[in-house]
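The complex appears here without one of its protein chains, the remainder shown in place.
Take a look at chain A:
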Amino acid sequence: MSTLFPLVAKGAITSRRGKVLVGPVDLTLDGRGTCVVIGPNGAGKTTLLRLLHGAARLTKGSITWACPTEQARHNQAFVFQRPVMLRRSVEENLIYPLRAHGMPKAEARDLAQNWAERVGLQEMLRRPAPVLSGGEQQKLALARALIINPKLVFLDEPCASLDGRAMREIEAILHEASSNGTRLVLSTHDMGQARRLADTVVFLLNGQVHEQAPSSKFFTAPETPQAAAFLKGDIVE
């Protein structure tokens, strides 16, 4: 069913004013499981996610899908590190991507109601999204991404400003989405979360994929000393 994958990046580089931000990246994503991207601040996690998503300019190399790029774009969503709220009600934020995909209004409303309940925002459907708390905005952004039932979702530190309970709720939703066949690519600073969610781990350092391994292997026996140091919580240069 999943015609998007594999996603293949070959020597992909994104640069700004001649300075390479990320790359060259060689990466293959098949259609299953959750890929967690970790690395220190400024390593290029956000940029890598944007690059794969098609939101950052590909300066060099190639990124190809198993289907036409336009179709691939249509089947993915992105949850930003800093949530972007439309200046509309919570409900209309949820409905927006559905309407953009051409779903009738009544159907979209039902689905929005459903998702608001799943992320615990059902009491706030009529409230303007920009006045929600940071955590509520993140939940809304997540629901708005998953509501179109995408085949692939990029999540850039989706739990950064959530408390423990909200994080559990979000992780449960992510687990469910993942077991329903949605491929997740997620960046995080929380090693506990990385362990809980990851099937594969991509360790970024200075804009390069420093190490890429199945999660079981990466967390028990990282190959590079930098990855081992990062896992111990040491400062990695």
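Convention: a contact is a pair of C-beta atoms (placed from the backbone, for glycine too) under 8 Å apart; a residue touches a chain by one contact, two chains touch by 3 or more; residues count from 1.
By definition in this document, contacts and distances are computed from a predicted model.
Trainee: For the complex's missing chain, which UniProt name, "Glycerol kinase", "hydrogenase (acceptor)", "Xanthine dehydrogenase family protein" or "Sulfate transport system permease protein CysT"?
Mentor: Per the UniProt record, the undisplayed chain of the complex is "Sulfate transport system permease protein CysT".
Trainee: Using the document's definition of touch, tell me which of A:Val20, A:Leu86 or A:Ala166 contacts the absent chain.
Mentor: Of the candidates A:Val20, A:Leu86 or A:Ala166, A:Leu86 is in touch with the missing chain.
Trainee: From the list A:Phe5, A:Phe78, A:Trp115 or A:Phe230, pick the residue that touches the absent chain.
Mentor: A:Phe78
Trainee: Mind listing the chain A residues that contact the chain we can't see here?
Mentor: Against the left-out chain, chain A lists 53, 55, 73-74, 77-78, 80, 84, 86-89, 96-97, 100, 126-128.
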